[in-house]
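For this depiction, one protein chain was excluded, whereas all remaining protein chains were kept in their positions.
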Amino acid sequence: MPSTITPPEIDRHRISDGNNGHRPPTDKRTGGNGEGDGDNWNNRPRGHRGPHERISQARIGLFFALGGDLMFFVALISVFFVTKASGHFDAYDHFINQWLPTAIPSILWLNTIALLLSSVTAEIARRAMFRDVDAMDEWFGLGRPVSYRAALWLSATLALGILFLAGQWVAWDQLAAQHVFFRSNPSSHFFYLITITHAVHLFLGIVALIVALAALKFSRSLATRQVFVDTTVWYWHVMGALWIFLFLLLEFGQ
Amino acid sequence: MTLLQGCTQCLDSTRAAPPAVQAAYRHAILLLASAASTLFITGTLLLRRQR
Partner (left out) sequence: MNPLPIPTNPGAPFMARLLRHEWVSAKLRHATHHRTIGFGYLLLSLVAVIIGALLSLIMRTHLAWPNWQLPLHGPILPEEYLALVTMHGTLMLFFVLTVAPQSGFGNLILPAQLGTRHMAFPRINAAGLYLTAFALVTLLAAFFVPGGAPIGGWTAYPPLSATPLAGPGQGFGMDLWLASIALFSIATTLNAINMLTTITNLRCEGLTWERLPLTVWGWFTAALLSILAFSVLLAAILLLFCDRHLHSGFFFPAQDLISGTLLQHRGDGSPLLWLHLFWFFGHPEVYIAILPGMGLTSMVIANFSRRRVFAYRLMIATTLLIGFLGILVWGHHMFVAGLNPFAGTAFSISTIAIALPAAAKVFSWLATTWGSRPRLATPMLFALGFVSLFITGGLTGPILAQPILDEYLHNTFFVVAHFHLIMAMAGVFGLFCATYYWAPLLFHRTLSEPLGKLHFWTTLLGAYSTFLPMHFTGLAAEPRHYSQLTGIAGPSAALLQSTLPLQRHITASAIFLVCAQLPFFLNLLLAWRRPANKDTNPWDATTMEWAPNAFNPHPIDQPSIVYRGPSHYADTGTEFLPQWSPVNTFNTEAE
């Protein structure tokens, strides 16, 4: 895995050169060599140990958040299976099961491909943030090669993500044209429930992408930019994987 | 009529779930329980691994 090599918040005292790090930092405590007080990050209190700690903290927070999210979808899927099997006996003792599988619009295949591609571009952006030599250059203030490349690939992710949401919209539209609505059938309840809750999550991901792009533009600390990009991309990956699973469930599990 | 409500009827129809439905419930119980316990154990191990 790529390493995080960015130094800590060198502008701890909120001294800024006003130009987003183009001048070399005035405070040269880069940490790690154990000379003098406060030099070695490992001698600092927890929470003040530089970018590696920040990024692992953000990832752990994201892990727990996604764990909860996963349970949300597990609950929906449990209800999916139970509802699919449920039925009642009519007056003639026939078992009536109302479940009629919803025909999945084939545009979902295209959407899935778009989402897969967006994960690839997101991963390229994420890795770009941690390219050792370039990240070092950027930290020294030799331009912002890392952030520019990441912003480029994140924008591609954003476009693909919006494309996916637009594609989902088309799918809902197509179903509506065939008079399949949320209320039509137990299976259509689930089609809409699952696609809409996932779309809401993906919308949050798009908001996160926009925030990460803003951070790439405006944040003065490379570590902050890395945290934003890294967290957003991991979230995006998980939403992509979740979609694959939900899509397979809708396509073949009904 | 209005005094009776549908409570007994509701309970009866719940109890009279056909075997296929009961099997679906069992699977759902296993799914929920196993997903939650996996996450619980993973979370605990994460705490362990961090130090």
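Should a chain be cited, it is by its letter among A and B, assigned in written order, with residues numbered from 1 in that chain.
Here is the rule we go by: contacts are C-beta pairs under 8 Å (C-beta built on N, C-alpha and C of every residue); 3 or more make two chains touch, one makes a residue touch a chain.
Just so you know, these numbers come straight off a predicted model, no measurement behind them.
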Inset, instruction - Specify the shown partners of the omitted chain in the complete complex. - result: A, B
Legend entry - Chain not shown: contacting residue from A:56, A:155 or A:174: A:56
Legend entry - chain A residues touching the omitted chain (full complex): 13-20, 26, 37-38, 43-48, 53, 56-57, 60-61, 64-65, 67-76, 78-79, 82-83, 86-88, 96-98, 182-183, 186, 189, 193, 197, 218
Inset, instruction - Over the whole complex, note the residues of chain B touching the chain we left out. - result: 1-2, 4-6, 9-11, 13-15, 17, 22, 25-26, 28-29, 32-33, 36-37, 39-41, 43-44, 46-48, 50-51
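As a working rule, only the chains that are shown with their structure count from here on.
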Inset, instruction - Using mean C-alpha positions as chain centres, tell me how far chain A is from chain B in Å, no decimals. - result: 29
Legend entry - Of chain A, residues touching chain B in the complex: 60, 63-64, 67, 70-71, 74-75, 77-79, 81-82, 84-89, 95
Inset, instruction - Please name which positions on chain B make contact with chain A in the complex. - result: 13, 16-18, 20-21, 23-25, 27-28, 31-32, 35-36, 39, 42-43, 46, 50
